[in-house]
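Read through the structure below, which is laid out as structure tokens, and then see the notes.
Every protein chain but one is kept in place in this view of the complex.
Chain naming follows the written order as A, B, C and D, and within any one chain the residues start at number 1.
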Amino acid sequence: MSSVEATAGTQRGELSDWLRERVSHAVSEFTAATALVVLFIALTFASPYFLTADNLFNIGAQTAVIAIIATAQTMVIITKGIDLSVGSVAALAGVLGAMVVRDLGFSVWAATAVAIGVGALAGLLNGLLVTVARIPPFIATLGTMSVGRGLVFIITGAVGVYGLPRSFQLLGNGEILGIPFAVVITVLVAVGVAFLLSQTRFGQYTYAMGSNLEAARRSGVRVGRHLTGVYVLAGVLVGLGGMIAASRVNSGQPNYGISLELDVIAAAVIGGASLFGGQGRIVGTIIGAFLIALVRNGAVLLDISIHYQQVIVGVIIWAAVYFDQYRRRRLESRG
Amino acid sequence: MSSVEATAGTQRGELSDWLRERVSHAVSEFTAATALVVLFIALTFASPYFLTADNLFNIGAQTAVIAIIATAQTMVIITKGIDLSVGSVAALAGVLGAMVVRDLGFSVWAATAVAIGVGALAGLLNGLLVTVARIPPFIATLGTMSVGRGLVFIITGAVGVYGLPRSFQLLGNGEILGIPFAVVITVLVAVGVAFLLSQTRFGQYTYAMGSNLEAARRSGVRVGRHLTGVYVLAGVLVGLGGMIAASRVNSGQPNYGISLELDVIAAAVIGGASLFGGQGRIVGTIIGAFLIALVRNGAVLLDISIHYQQVIVGVIIWAAVYFDQYRRRRLESRG
Amino acid sequence: GGVEVRDGGGDGATKDASGPLKLAVVPKAVGADYWNTVKAGAECAAQRAGDVTVQWDGVTAETDVEGQVNLIQNFVTKKVDGIVYAATDSSALAPATDKALAANIPVAMIDSGTSPQPSNVPLYATDNRASAVEAAKLLATELGPGNHEVALVEFQPGSQTNTERVDGFKAGLAQYPNLKLVGQQPSKSDVNEARRVTENILTANPKLAGIFAANEPSVLGAAQAIQAAGKSGKVVIIGWDAAPDEIAGVRSGQISALVVQNPFKMGYFGVDKMVKHLRDKAPLASADTGVTFVTKENIDSAEIKAVLEPSCANPPVQ
Amino acid sequence: MGTIPTETADRDQHPTDAEPPVLEARGIVKRFGHVEALRGADFTVRRGEVVALIGDNGAGKSTLIKTLSGVHPPDEGEIRVGGRPVQFSTPVDARRAGVETVYQDLAVADDLSVAANLYLGREILRSGPLGRLGLLDKRAMRQGAAAALDELGVRIPRVTTPIAMLSGGQRQCVAVARAIIWATNVVILDEPTAALGVVQTGRVLDVVRRARDAGMSVVLVSHNMPQVLEIADRVEVLRLGRRAAQLRADEVTTDDLVAAMTGSTSTDRDER
Partner (left out) sequence: MGTIPTETADRDQHPTDAEPPVLEARGIVKRFGHVEALRGADFTVRRGEVVALIGDNGAGKSTLIKTLSGVHPPDEGEIRVGGRPVQFSTPVDARRAGVETVYQDLAVADDLSVAANLYLGREILRSGPLGRLGLLDKRAMRQGAAAALDELGVRIPRVTTPIAMLSGGQRQCVAVARAIIWATNVVILDEPTAALGVVQTGRVLDVVRRARDAGMSVVLVSHNMPQVLEIADRVEVLRLGRRAAQLRADEVTTDDLVAAMTGSTSTDRDER
């Protein structure tokens, strides 16, 4: 209390309050956004093919699924959780979505509903394991990951689901006003979840639970129900992502999404989410997802082998988190 | 202070102290051990091939690498860390170990030293990232995982290292007095690390850092150096494990160990290690590793497909942690 | 000293097995159309032989070499009557084969053998490398004279089959100086990934004229990327394997040619010869199961049909 | 000793009181496994009074308070609000009954702002259909929080500052303010001034007085006997999980309180 202390929230302070809040959030994303811009400019100069509408749309569509599932992961990470089951669940959703189209003649929309339902069920399972059985999220979702993958293989007999009608490609390959449909969905999902997290009670509780679960409980938040809700909503997005992935390749792939969890956790963390809970924003996660996608895209454009890509992605993960931590420490000590 | 309160440590209390300490530790391992025994007995009855010297030796040899690397993982988990890079680092160590034999004519022992050195270096890198760059372990080792795998491919040109002399199989396929050499190494490693953790200052500091890093620091523990030491030692074991794995398949496999981290974390957690740090014992981890191995072995003997195995392993992970949490809650409330 | 490598040598003598037989059949990995055709072949042979059960089990990824070593070992423990399998790694699985032989369990290899390959262990396979050289030739023929840019979509760097096909393709390409390899990216046997890398290759090389995709998911992803880019028919695809969607691609002209092995025959031979060996003491001898190049022209020929749509009623095993 | 304390066993000790106690605990038993933290504890809060709840470390004060605020449902015994038995099975129930608590282990969410913490679990939603979707009226909450803190005289930086950036004393002030703002019946404060400086302590005690003057009842847990005697109207003493004494603050000395807590007087009937 020694230095700065003002009477709370005077009218004069409103704008600067608003700014401070924005700025303090933005720190987390600043490093990632800077890296994204630098990489973008570098690639523009390095490859004549980079800055073309086609390529940018491709990047958008390629990143859509990762971005959507990373959005789901971010919500879970904010609650101090983690979801290792995203890859299995996305595969399960995509495969079942494809099967109901092929075997039961469902429309693509009905199939999407099925995929989302599968994701929601898996999310519900994760949520109940965490809240009712009180299994830590890492373990609960590790189990779901294993069980989910097993189920995908059992259901499909380990064979891809092929022979789908052309309409199945709508979500993944369709366009709307020349923009990939998958990109439109991603934008809607990201904006929607960002809005949910920052402007609604649901979002407020999500941060509160990640910050101090007991405090949230004692404040009257029904933490069991609410935490389960976060996992279910995450599952819904994972199911949607799995369906888009299946649609993009016009088939249900039982092998889809192996080690996808690491990619999406990396995206969230690069974008400023903290594995200790209570922190993270969707805009950062989206930036993180595109940063990784851009590295991959750029590597192919510049004909850099996959092996160097892995090294580069690793170094970017280190660098992003290092600089973020560094800036946070500085900001905090300026606090 | 209302109920039990005695003057500290009277002579009379020594034995019961000793017992209490043992019992409280054992809780963590009780569930896993019970499951192991039950499974063992069930398999003995279910398959005539199970309880044979050959099969038990095989299980031992098959589990050796997982058990050794899970031991390394347990040390890291006790410090409240996690090491996602074990798979990449084991592959790197195995591949380099194989390359020095093939290309430089090293003996198998010298190659083992090289593999261990590679592991130690990777561990040092992880340790420095965590302590000096202050990157959280999950992210630091996620980066190492990506970079390590990239390096393996770059070094090998994505081709397995073949053409090794028969002596290269010593660690993985050798026998000593009829016991697989890998099993002997595993026992030595497990006993050594268990001793280190429970009986030495190094072990004491490891638990102290995982329990309260700041307290350890203020108590005069050189936490930076010591934490780095834990990662280095873990790296040494991972390098050794990678070498044994390479020896078992008589070649350096660049793809070795993909998603190995999940298996070894599962083993540690089934055995009672807590991802929140400060808790975990090697005996539990070994039990966890064997539990998973037994499921895999039993599934083949009973003609259960790989897909069901995944489901079963997932369920076992859930069950082990659920019962452990349940017992802990009961024990704690019994105070 | 007391430490020595366990010797895998055995006399190879087989037990008398006139009664029911239990065979383990192990693919490189479960989860692809190709291996399911192998399975169909194996089961067909078992059914025709009568009183033979096939236990089909495998690891989930071709890269899980150690997992396969353990699996074979567990089958040895279980004392199956014979093991028919495809090695994920030629060198790594050699000791596993030795251990089976030492336990008097005969072994037959399908698709991929071991190195060294014991003389009493047959191999029923096609030569991946030679077939990949042929694939390069097909690509060159399809593209015709003039300079062309081509790309390669491999699947799992570091796995042996991948290495053989990539080596073969590059060796074949070396004979055509007018073809320039401008891109090489892996799909990790994931269709989504195959599509992604192909899209990026197409962006980086707008003049790309041909692609060789080295396995089923790679082909499917590459075809989809090319279709999405509106370049169907303009970029020649030479693929591998014969999943239904690949066949459809050949019919529609998206895919110029497919290198098609005869997985049914591999599975069939593996089990059939093993049963004859066990029951009639017939010696085991290797055989080439052959490779077919499927194009739009020959796709409806009876011979190709038998390979593409194998059925136990009329097995393509002559 | 100034007065002979009322004995615990005498349950219906105020049959003539016109108004029933606003909050009352009767025979509360709470076990944690084999530890019996409360062994039939009684506790009474009347309208408009400051009751101090004192007792040795581990006497069960915090546990009693947690049963009164719905954090730990009791194993036995009953809780009454305004004379009517109630079931507090979650913190929400207690808050609905107008009981607000500041816990010893401060329960605030570090990453949320001061305003968000003040309104946690009671967010103001936008009016209209948007509100029904859970849309927050952040502006109203900021202004409400600023106004409430101003009114209480609590000095805090901007209400948008995350709690993590506040000092221990400031966090304590936020927690107390939060309880006072929402309480309609009873405010329970579990050692609220333990970490506070003299000035800050004075401010919290001022707030307590003001709450009482506004007609609320305040329960204060404290180990600081002079402070207890200064601010409390009545003192209840807990020992070994039971009520050991009820005392009027203006009739006792610090030594009486200590004696009652440690059981060194004749009030000590409940020794096991």
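Here are some notes:
Definition applied: contacts are C-beta pairs under 8 Å (C-beta built on N, C-alpha and C of every residue); 3 or more make two chains touch, one makes a residue touch a chain.
Bear in mind the structure is a predicted one, so any value in this text is a computation, not a measurement.
Here one chain is not drawn; of D:83, D:153 or D:226, the residue touching it is D:226. In the complete assembly, the contact with the undisplayed chain comes from D:261, out of D:114, D:179, D:240 or D:261. The residue touching the chain not shown here, chosen from B:134, B:166 or B:218, is B:218.
Among the residues D:85, D:153 or D:168, only D:168 touches the chain that is left out of the figure. Within the complete assembly, residues 1, 4-10, 13-14, 17-18, 20-21, 24, 199-202, 204, 207-208, 210-212, 214-222, 277-279, 332, 335 of chain B touch the chain that is not shown.
Where chain D meets the chain that is not shown, the touching residues are 55-59, 104, 167-170, 191, 194-201, 223-226, 257-258, 261-262.
What we mean here is this: only the chains that are shown with their structure count from here on.
By count of C-beta pairs in contact, A-D exceeds the other of the chain pairs A-C and A-D. Taking each chain's centre as the mean of its C-alpha atoms, chain B lies 49 Å from chain D. Centre to centre, using the average C-alpha position, chain A and chain D are separated by 42 Å.
Chain C and chain D have centres, each the mean of its CA atoms, that are 74 Å apart. In chain D, no residue reaches two or more other chains under the touch definition. Residue numbers of chain C whose C-beta contacts span two or more other chains: 30, 60-61, 157.
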